[in-house]
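One chain of protein is taken out of this complex; the other chains stay put.
Right after this comes chain A.
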Amino acid sequence: MELETLLLSRIQFAANISFHILFPTITIALGWVLLFFKLRYNRTGEERWMEAYRFWVKIFALSFAMGVVSGITMSFQFGTNWPGFMEKVGNIAGPLLAYEIMTAFFLEAVFLGIMLFGFSRVPNWVHTLATFLVAFGTMMSAFWIIVLNSWMHTPQGFEMIDGVAHATDWSAIIFNPSMPYRFTHMVLASFLTVSFLIAGVSAFRWLIGGRTEGVRVAMKSAIVAAALLIPVQILVGDFHGLNTKEYQPAKVAAMEGNWETSTGVPLILFAIPDEEARENRFEIGIPKLASFILTHDWNGEVQGLNDFVSEDGEVLHPRVSPVFWSFRVMVGTGLLMLLVSWSATYTIMRRKRGVEGLPKPMLYALVGMSFSGWLATLAGWYTTEIGRQPWLVQGVMTTKEAVADVPAPMVLTTLIAYLVVYAGLLTAYIFVIFYLARKTSRGEDIGTQIAPSPAAAPKAMPAE
C-alpha cells in the first residue's frame, strides 16, 4: 500500500511538473521578446513591431494563465503529497520559495494587468515599463525556483540538527555548484522554445496567406535568434554535463548507459539498457569518445553504474532506461534544431530576400518544429530529475522519506482528475494558438479581449 502511494504520488508530481514547465518555458523568454518588439516599436515607430507585439502578447497571456494555475497546484502538492520534504529541509526551501512569491509572483501578476489592458490608459513609457517588469518578474521566478531545484541536486551551506536541515551560509545555498549551469541551460531552453514557436506559428501564418509585415519581422527575428542560440546551448549543456559528472556521477553513468568503471569509455549512440542483467543489448558506440567528452582525455576514467550498488545489494543509482533515452531525445532534438535554424538562416541571408526566400518545405519544417522546444525541455527535465533518484535531496533525503501517508486510491483519484484536466487544456491551448493564427491571417481584428457580440451595439448600452 505504502509503495503504491509512493509510485502514484511520483507519477502525479511528474504529471504536474511536466504540464507546468511547458508554460514558464514559454513565458520566461516570450516576456523579453515582447519587450524587444515594444522597444523596436518605440524606436522606429513602425506599426509592424506593434503588430507582432499585439499577436504574441495574447499567446503570452494564455501561457501565463496556464503557468499560474498549474504552478499553484505545485505549491499545494508539497503539503498534500510530500510533507516530509518541508519538514526536513523547510528551513532552506522555505525562504527560497517565499522570495519567489514576494519578488516575482506579485510583480508579474500586477503588471500583467497593465501590460495587457493598460495600453490606452497609461503613458507609453509606463506600458513599456510594465512589459519590462513582467519579463523581469518571470525571470526572477525562474531564478528562485532553479536555485531551490539546483540546491536539491547539489546541496551545500547547511548543517543537520536532529534530522532537520539548518542554513549556515545563504550565499553558498543560493550559489550552489550546479545553479549557474542549470539556470543558464533553462533560460536558453526557454529562448529556443520561444524562437521555434514564433518561427513555426509565423511560418504557418505565412503559408496560409497571412503575409503581413508583423509576421515577417517576427519570423525573421525568431529564426536568427534560434540559429545564434542553439550552439551556445550545446556548449552550456556540455558544461552542465561536466558539472553533473563531478557532483552526481550516478546520473551521468545512467545518461551514458555505462555500467562498469573503466578507461577509454565509448560514447554509446544506441543501446537497450537491461536492468536485470546489468548490461546493454544491441550497443552501438564510438570508441573512447565518452571518455574524451567527459574528461577531455581519450583514456580518462569514467565511473560506471555498478559503483552505485551498496554491499547488501541496494541500488543507489536511478533507473537507467528513462534517463538514457530522455537524454538521447534531448540531444537529438537539439541537433535537429541546429540543422533547421542554420539552414533557414543561411537561406534568408544568402538570397537577401529575407523570409520571402524560404522554400515551402522549409516552412513546413518550421511549422512541424513549433513545439520542438517543449520536447527537448521535457526530455532534459526527465534526464536531470529521474537521474537524481533515489534521492530527493542528493545525499540528504530520499524521495520515499518525503511522501505523505495518504491512501493510494485517493492519490489515484486526484491523479486521474489532473490528467483529464491537463489533457483537455493542452489540446485547447494548442488549438487556440493556431486558431488565433488563422484568424489574424484572415485579417480579422483580435485586438479585443472581450469581443462584443453582434447584439450589443453601443446604442443598446446607454451606460457606456
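Following the convention adopted for this analysis, contacts are C-beta pairs under 8 Å (C-beta built on N, C-alpha and C of every residue); 3 or more make two chains touch, one makes a residue touch a chain; residues count from 1.
The rule is short, and it goes like this: contacts and distances are computed from a predicted model.
Chain not shown in the complex: UniProt lists it as "Cytochrome d ubiquinol oxidase subunit II", one of "NADH dehydrogenase (Quinone)", "Cytochrome d ubiquinol oxidase subunit II", "Integrative and conjugative element protein (TIGR02256 family)" or "Ring-cleaving dioxygenase".
Note that of A:A15, A:L39, A:A167 or A:L336, the residue touching the chain absent from this view is A:A167. Only one of A:P95, A:G300 or A:P322 touches the absent chain when the whole complex is considered: A:P95.
Contact with the undisplayed chain is limited, among A:L7, A:M160, A:I284 or A:A417, to A:A417.
Listed for chain A, the residues touching the missing chain in the whole complex are 50, 54, 57-58, 61-62, 65-66, 68-70, 72-73, 75-76, 78-80, 83-84, 86-87, 90-95, 97-99, 101-103, 105-107, 109-114, 116-122, 164, 166-167, 170, 404-406, 410, 413-414, 417-418, 421, 425, 428, 431-432, 435-436, 446-453, 455-456, 460-464.
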